[in-house]
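What you see is the complex with one protein chain gone and the rest in place.
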Amino acid sequence: MASNSFGNLFKITTWGESHGKAIGVVIDGCPAGISLNDEMINLELERRIPGKTKYTSPRKETDQAEILSGIFEGKTTGAPISILIWNRDVQSSQYESVKHLYKPGHANYTYLNKYGCFDFRGGGRSSARETACRVAAGAVAKQILSDLGVDIVAYLSGAGSIQQDFLLSDVATYQEIRGKVQGSSIFCPHQETESKIQALIEETIEAKDSIGGLIEAVAFNVPSGWGDPIYEKLEANLAKAMLSIPASKGFEIGCGFDSASMRGSVHNDTYQVVDQTVELSSNKAGGTLGGISTGMPIVIRVPFKPTSSIAREQNTATLSGEAAKISLPVGSRHDPCVAIRAVPVVEAMFALVLVDAMLMNKSVIHVKT
Amino acid sequence: MASNSFGNLFKITTWGESHGKAIGVVIDGCPAGISLNDEMINLELERRIPGKTKYTSPRKETDQAEILSGIFEGKTTGAPISILIWNRDVQSSQYESVKHLYKPGHANYTYLNKYGCFDFRGGGRSSARETACRVAAGAVAKQILSDLGVDIVAYLSGAGSIQQDFLLSDVATYQEIRGKVQGSSIFCPHQETESKIQALIEETIEAKDSIGGLIEAVAFNVPSGWGDPIYEKLEANLAKAMLSIPASKGFEIGCGFDSASMRGSVHNDTYQVVDQTVELSSNKAGGTLGGISTGMPIVIRVPFKPTSSIAREQNTATLSGEAAKISLPVGSRHDPCVAIRAVPVVEAMFALVLVDAMLMNKSVIHVKT
Amino acid sequence: MASNSFGNLFKITTWGESHGKAIGVVIDGCPAGISLNDEMINLELERRIPGKTKYTSPRKETDQAEILSGIFEGKTTGAPISILIWNRDVQSSQYESVKHLYKPGHANYTYLNKYGCFDFRGGGRSSARETACRVAAGAVAKQILSDLGVDIVAYLSGAGSIQQDFLLSDVATYQEIRGKVQGSSIFCPHQETESKIQALIEETIEAKDSIGGLIEAVAFNVPSGWGDPIYEKLEANLAKAMLSIPASKGFEIGCGFDSASMRGSVHNDTYQVVDQTVELSSNKAGGTLGGISTGMPIVIRVPFKPTSSIAREQNTATLSGEAAKISLPVGSRHDPCVAIRAVPVVEAMFALVLVDAMLMNKSVIHVKT
Partner (left out) sequence: MASNSFGNLFKITTWGESHGKAIGVVIDGCPAGISLNDEMINLELERRIPGKTKYTSPRKETDQAEILSGIFEGKTTGAPISILIWNRDVQSSQYESVKHLYKPGHANYTYLNKYGCFDFRGGGRSSARETACRVAAGAVAKQILSDLGVDIVAYLSGAGSIQQDFLLSDVATYQEIRGKVQGSSIFCPHQETESKIQALIEETIEAKDSIGGLIEAVAFNVPSGWGDPIYEKLEANLAKAMLSIPASKGFEIGCGFDSASMRGSVHNDTYQVVDQTVELSSNKAGGTLGGISTGMPIVIRVPFKPTSSIAREQNTATLSGEAAKISLPVGSRHDPCVAIRAVPVVEAMFALVLVDAMLMNKSVIHVKT
């Protein structure tokens, strides 16, 4: 398939199955001279570790990443960075009881149709566990961006029937949002919304069901000029990045779907002169025009479907084509709202896209030297 | 920038500015043996020609495509197909009067920041005129798909305050939808919605304003197995394709953003056995699971912002940094609702993604021969 | 096949058959701000025009290139540059008489096996005519390099039994070599060798035969640091570039094949300190170490097989599988030594590889700004 890489100049390749020996990522194209160590990766990984609260899966993953290459004397050398995470706390036996069944909402149906085989243990390659590798690579990307003053924050802005109704990027700084997100067990920076979602999740678990959720993410301080016209538009690569995350079902930038019902005189961001510099006077566009960053915050939203694995019984079929019922195997561990754990993944993918666009941007203007 | 290509195995590269000598596209990777001629391309191009009705720009483009290579005795040979469209009816002089101004909602601000120069005539490379090349290439892709029994149809499902409230793919066949879309001057297959949108557009023109719109598109008969896991998911490539279209602001598949507020027990498509074959019993997912097609119709939606060029005066600034006002130059011609003309473009990009996924799929299983 | 593009950041895509309507190239990724016009392209194209002397094919190609996009006010804009060359003086009828025959040394055998069809007129896509597009794109690349002080020159260093025995890059400057190459009708800068080859070619034509030839090329003034380790080594990309030229059969850099019979103490270039700068004291390596340029001249050699089309009768078979004889159709026009016309093509491909490596090199070191 050759589909396990993302990025052009800053390229990651991930590998590994949920219940295999290990998972990992190779980062190719990282500039030389970036400070990096295991701890920086593990701090990011910790954010997506399940088992922290009752709102996420009780599966315990220690997820200690180990950098195996590409670092010398504490800095990147320009060589590929290989990061490995051993799979521990793997309990595959539970999957034996359902390995003959198609799982509603899961990929074993399509993998089997495509490849004629499927590593059924914990979802194999199609498991969200692969996203740990994205977070590890994202930690490196965020370090590069942070050195340039660019910061990204993602947060849960809604789940199920509870949807937040204001845009944080207009009223808060990066530091303020980051502080609130850190303080929330469900990555929700708006306290009232947070409480409601927490109550809804408890109710959902009780009902042996799951709920979807919405993630909003903002990149602050991206200079104007990143992103490329036509097919490598910044928003096009962001859309691809977000739709590559398991369970995501959409993408929007700026006013997004709402723009379909707006008028041009309302949607257009006009220009103003501030301190002799021309700036946009609003940010309806969400940070890009024609695929290239405007200098305003880049604001995106990504909806996640409800977790497919639910405790209640569902209709399905056996691999050999007979009608059947499926229930979660005893002892299997799942998130009631997969969007929560997707928050650091959205941040990571956002960072990967921006670093790639930044590196690409270095070749556009010809300067005689 | 090297950003003017789309696709991996079926790769297109477009070139040309709105008011340059010509525009064109090179298709690389087209299989040998496909029937193809100029007329097949021009039939598709005609669908996006402005000037047909009062609902679109009165600019008259004849847009006669000419195939310059890759065809021998009426069939493709496997060699690159070069399609050229000369630019006629080009009136650049009108742009002289605004060439010193940033245009709200347009890309001249970001292009100038990125490249230090801008071909201001008609928007240059950032003009939607580039999409004629996508439609030309899409005609080839649709021919390939049609030979395999796969059909795609896109339509306007809403504009401004008028939004359609049902999904056609559940109640109508491809032929039925296609027939209704062909019969509508605004590509809207739902007659009541169509009338309302037409009235709204007339009102909008009167108000010297523009409106956004929503496009829905469906691919029928895609076999299960197309698309690749992880970073080349079918929905990821569709999202990238759609966000690469000028003025598009989002993407969703299946229940999309609505899935964020749904419960797993409602969203999951369960399996059923029909004629000894296992099938999905519903299509909430919108045609893919884990990035791979399920065999159900692939249903996507793309919102388009209101046309940025509006007749009323707007605040802006000069390139040299002084506050200014901008109005549309007399004689300039713009669509009141850019989403209408984007309908054939969405269809074309949809087809390009599917053909690429189909070709990629040929290498996944190892058969000894 | 999707095999008609070359390069990563500076990417060309060529299209067109020998006897089709036109041929052309799209250059994607050219930095903005390069001075460019039709004349600069046509000057380069003129160098490979056959019909200039009796030593090359009498086919008359006017080969007027026309830039159709990517230029505004005399400079590149960063948008794709489309260059078109109409095919004139095309006489396809002569090929009718041999279209049912496999042609020894030609690609119609392999194209037919691969694609099941073949545009037999003048070799179709497999014709060396495609290389005109490479020369056109190379003209742009050479302009970029020239602005950076980097110059490339290629020349015929041998043909048939006549082989030159010294390396010009050690004893002559770029300007000196260039001057001599310009002055030679067969691109051979060494007068004695030139005369011998000319005599040999006349003899070869008389014998209704053809001869092979060797091209040497040197890039002067490439700074140390271009090229990437492991799989994108400068020499690896040069080798690919050269072996992509029709009729080329090999590649070497520095001492090349001779290095296989050398000793380390002789082959190693040691270091010396000149004006407080560390430099190589010799250039056995030919300008790279570990895939990255050393700052010394980059010296390569490429052998070309004898022209496959010869006037004398040869054994062959019909497409339907019967033994047959083939002779050149009356009126067909071929080079006695294809290597001569390959000289500007080698220069062009050399330039394409260097520009790509230069652009790639811009992203390797992280500088906080």
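Each chain carries a letter (A, B and C) given by its place in the written order, and its residues are counted from 1.
Criterion: a residue touches a chain if its C-beta (ideal position, glycine included) is under 8 Å from a C-beta of that chain, and two chains touch if they have at least 3 such contacts.
Remember, predicted model here, so these are calculated numbers, not experimental data.
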{"item": "Touching residue (missing chain; options A:11, A:178 or A:362)", "value": "A:11"}
{"item": "Hidden partner interface residues of subunit C, rising order", "value": "1-6, 14, 102, 104-107, 109-111, 113-116, 125-126, 130, 158-161, 163, 204, 207, 209-214, 224-225, 227-233, 235-244, 246, 249-273, 276-278, 280-281, 285-286, 288-295, 301, 303-310, 312, 314-317, 321-323, 339, 360-361, 364-365"}
{"item": "Residues belonging to subunit B that touch the chain removed from view", "value": "9, 29, 31-34, 76, 78-79, 144, 147-148, 229, 359-360, 362-369"}
{"item": "Residues belonging to subunit A that touch the chain removed from view", "value": "1-5, 7-11, 13-17, 20-24, 26, 28-29, 32-33, 66, 68-70, 72-73, 75, 77-82, 84, 114-119, 124-125"}
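We take it that only the chains that are shown with their structure count from here on.
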{"item": "Angle, in degrees to the nearest 5, of the Cα rotation that carries subunit A onto subunit B", "value": "180"}
{"item": "Length of the line joining the C-alpha centres of subunit B and subunit C, rounded to whole Å", "value": "39"}
{"item": "Distance from the mean Cα position of subunit B to that of subunit A, given in whole angstrom", "value": "26"}
{"item": "Distance between the centres, which are taken as Cα means, of subunit C and subunit A, whole angstrom", "value": "46"}
{"item": "Residue list for subunit C, restricted to those that touch at least two other chains", "value": "9, 29, 32-33, 78-79"}
